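For reference, the structure is listed below as structure tokens.
Taken from a larger complex, these chains appear in their original positions, while the remainder are omitted.
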Amino acid sequence: MALAGLFRRYPMEIILVAMYLYLVFAAPGFATIDNQLNILRNITMMGIIAFGMTMVIISGEIDLSVGSGVAFSGCLTAWVTRELTPFLGPYPSIAIGAVAAMVALAAIGVFTGKLRQHFNMPTFITTLGLLTVLSGAANLITGGFPITSFPYEFSFLGSGFLFGIPFPVYIFVAVFGLVFFLMNYTSFGRSLYAVGGNLEAARLSGIDVWKTKTLALALTGVFTAIAGVLIASQILSGSASAARGWELTVISAVIIGGTSLFGGKGTIRGTLIGVLFLGVIVNGMTLLNVSEYWQLVVRGALIIGAVLMNHMLETQARR
Amino acid sequence: DDLTVAGIVFQQDQFFRTIQMGMQAAAEEAGATLLEGNSDSQPDKEISLIDTYIARGVDAIVISPVSGVASIPPLARAKERGIHVVTYNSTIEDDSIPVSYLNSQQRDLGNTTGDMAAAFIRDQLGGEANVATLGFQALLPEISADRVDGFVEKAEEGGTLNIVAQQDAWLAEDAVQVAGDIITANPDLNIIYAANEGGTVGAVQAVRNAGKQGEIFVFGVDGTEQLVGFLLDEDNVLQGVTAQQPFVMGQMAVQSAIAAARGEEVEQTVIVPVLGLSRTDQAGVEEFQDYLRSLN
Amino acid sequence: MATVETKDLSKTYGTVKALDGVSHVFEAGRIHALMGKNGSGKSTLVKMLSGVVEPTRGEIRLNGEAVKFRGPADAFAKGVVTVHQELSLVAELSVAENVFLGRLPMNRTAGIARIDWSRVYGETRALLDTMAVDIDPHTPVGRLSVGQQQIIEIAKAMSFDPALLLLDEPTSALASKEVEMLFDLLRVLRKRGVTMMYISHRMSELGEIADTVTVLRDGKLVGAVEFDASSNEEIIDMMFGSVARAHRPARATRAKTAAPVLKVRGLTREPAFRDISFDLAAGEVLGIAGMLGAGRTELLRAIFGAEPPDSGEIIVDGATVHRPAPRRMTNLGIGYTPENRKEAGLIQPHSIHANLSLASLPQIAPRGLVTRAAETPGVARQVEHLEIKVGSVDDPVSSLSGGNQQKVVIGNWLNTNPKILFYDEPSRGVDVGAKQQIFRIIWEEADRGVGAIFVSTELEEVLEVCDRILVMREGNLVGELDPTNTTLTELYTACMGES
């Protein structure tokens, strides 16, 4: 049957559409344009990081530090802004702060990659340690108080609209485009799959496996910093408690999108679907006014269900 | 005499950070050593902290317990060892353990903002309002409920309240999203009440995101620099907050502890008053802003 | 004693009929050679007999009784033991634990059953001694060479005391000495009445041990003959049908005047090899012969930079290479097809397409931009030249049979247009036809000026393919031979040493 075939090829897409249709009828206000834009804006931050994480996971590594990375870069940007504004004015200061955050997280990605290369340190453990370190560092920067050094207009970045579309959505689309291009049309992208699929074979084929992995980690660092700056703009301050626990949500989105945790397999399109899936669930449950406790249960069950569906279809196809 | 006091908070945020500063000030003044701990809202972590301080042989423990019941056993152990326990902000259900309890009543926090909302509903909204609340049920259910219910109780005095949504969101970036979702789901929403600082910041930003300034009004909790700034902003989103006085609370708590350790009499219960800050009283808000700046 | 009968036995993977209605009786107490070109279904048959995969259709009878294996443990219970084509040992565990994996002997003290470790190590020691193998049972298997691991695999099978022994290309990683040892063991087992099935692509081995030859082609049973009553030609005809076989073309005798493209001086990497020096001329096919563990693989990998050497010099085109690494050597025009394709040669979840253009990415995408248009010619060329049997080049490479996978490994390197190519056991697990194709490719490339180093454990191949042969023994270069006036016996003696 055509439908069955369609379902086998695009299971997540179809689940997403089904959920969507249900919510259109069941959830008050879901189908409004405002709400759709809202969903879009809500998923941008995690989405941007998830695109980086997709590359990292395909390359056979993982990054557990993105949650506190977001907090850290927001705080760093706010701190630099506060310190420099008296000399340079707000906007150059913000720009310097944002660049500093990107450079810092990219450097940390390189550090993680180097440890992996030279000492075979699993990135799982390095980034797990960094999760704690960065959270401490964010608190040290702020001294425990949110830094509120941003001018009001700065909130445009995270909250403003351009041609009727939330501004961060443009950044989201740009990052998606960039990663899509990298993964499908460059040797870097091809190498990601190769090093994740079989490290030794990739190495013997002359691929610079460490450069590939390190670049994926560093890019994720940059994307994390971008998300951090966007969050800081949304809440108009640098807060050390922002984005706590995001690492696991971002990884969920990537895996819901069909990327294999063992590396070598996955697509950026899938991650987009995964991110939308999670975004729609949260939005839908809020609109339906589901209690927080039930939200936890439903969200966990849907994550398991969605990935299970993918795996069932795959298992079936292999028979 | 060299006194050692352990001061335990249960969260890392501006409120508790200010409490710690108050504690430090009081300890310094009395020449006592202050040990700082954070239980992260987790009963198990709290136990291991308290036991560690017992082992270290501190003279007093000043604590905001994570739970009214779960925190009793370790504090009972501390008391058995002759350690003076002072609770602040939250306490335990066994009155015999703490020598003193200082708090702003959580219900008062809700009530005070609720009074402001009642006046607002009566005067500006014609006696009827659609209201959404943001709490922190999954984090600290007892306190969250006290604040939200306290708010609703008083706000109802200003007219008819339709509660259209009750959700959890205590971190600013979560609150931006959740409040944003609620706003789209309820086009006729008038008021958002957020029960903590992060929720209030997020709710204000969500209203701004939606461009609903002047249509949706936010009431909240805590007197931080950012929130005070919002009260002074001209876009008329944030209407009122109720500030606790964390610095004073921390200071008084440590003072009580030191007094108890020196064998002096201390008050069993001390209410640290809360302070309503309303957009309608700009002078009061500015005065509070000056006070905040003087702390740093 | 076990008679094996299959009735209409079939296995389909998706649309691929791996085995298609095979009905046959394998008589008890004999050694049955199972022949067929790559992808003909031999391994699939063995996997079904050993309970690893379940048949799609049909049934298996042991001594007349229908059996249904739900897993390998069921097969063991019936005395069916298998040495699989792909090595299946746990690298982290010791030799002895691997031998007894899944059936560690227990003893009971104070009513508590616990593993009897002294028996595990004692019995393994004894077993290895009877096989005259000098490997410490405590060694983690991951530290052994591929050949040594293959021996452990065989030792493990022996330790079961099988009634039916299935051997899927057990000799593909073994050198002559070990092969002889294995055959001796098999003959002893045959005397004891053990039934055996034996898969190999080495025709020469059949004469030594096979009683019957059963041939599969494209999943179907072609027929079975008594070995004594048939000839090699007959068997090969059965395997390949009417398809014409490749024959060795007259090798253009090259002038040995060509300048050396690769010079190796005093190369050492302890403990694998030491003080190796030789030259490789453009267009020359240089063989390195040696016994199991002689250090050939280690030498090739060291020159290629996979594991850098301790000391010595590598000179490519007259320039010394400092700090060799695969990437640097690839850029210098050197390629290396590894001996273990599964671990080191292929990206298994990748498509055939992507695997064929992996090493040549820098050429295909000089500025880092990969387009399908730039890749397709190379991919298509290799699929055609190497006659890789593919459904679609976008299928994962793991769906190919072993031999076809090997061709992909070689094709990947040919696409880089190398100046020098190292072939490490390129014919491992490849059928006779494909083997000839691969040899032809080696010669053709050599004629175009590519210098090749050819390593194979099959000494006949070394004699057939190479222009010149270096002999390695225990990590030392011990001699050089001219294949045109060397006999197999001489080469074998040179590899074995004086004793």
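Just so it is clear, A, B and C label the chains in written order, and each chain counts residues from 1 on its own.
Going forward, contacts are C-beta pairs under 8 Å (C-beta built on N, C-alpha and C of every residue); 3 or more make two chains touch, one makes a residue touch a chain.
In this text the structure is predicted, and so the values were computed from the model without any measurement.
Undergrad: If every kind of chain is shown just once, what is the true count of each in the whole complex?
TA: The complete assembly in this structure file has composition A x2, B x1, C x1.
Note that in this section only the chains that are shown with their structure count from here on.
Undergrad: Chain contact graph: line, ring, star, complete or other?
TA: Graph shape here is a line: each chain touches the next, no loop.
Undergrad: In terms of CA centroid distance, which chain is the most far removed from chain A?
TA: Looking at centroid distances, C is the chain farthest away.
Undergrad: As a quick test, compute the distance in whole Å between the mean CA positions of chain A and chain C.
TA: Roughly 44 Å, centre to centre.
Undergrad: How big is the gap, in whole Å, between where the Cα atoms of chain A centre and where those of chain B centre?
TA: 32
Undergrad: Provide the residue numbers of chain C that touch chain A in the complex, in ascending order.
TA: Interface residues on the chain C side: 13-14, 304, 306, 326-327, 329-331, 336, 338, 343-350, 354, 358-359, 361-362, 364-365, 368-371, 412.
Undergrad: Spell out the part of chain B that touches chain A in their complex, as residue ranges.
TA: 12-14, 16-17, 20, 137-138, 165-168, 171-173, 176-178, 180-182, 184-187, 198, 201-202, 205, 208-210, 224-226, 229, 233
Undergrad: Tell me, which parts of chain A touch chain B in their complex?
TA: Residues of chain A touching chain B: 27-30, 32, 34-35, 38, 41-42, 45, 139, 143-146, 148, 152, 155, 159, 166, 231, 234-237, 239-244, 282-283, 286-287, 289, 292-293, 296.
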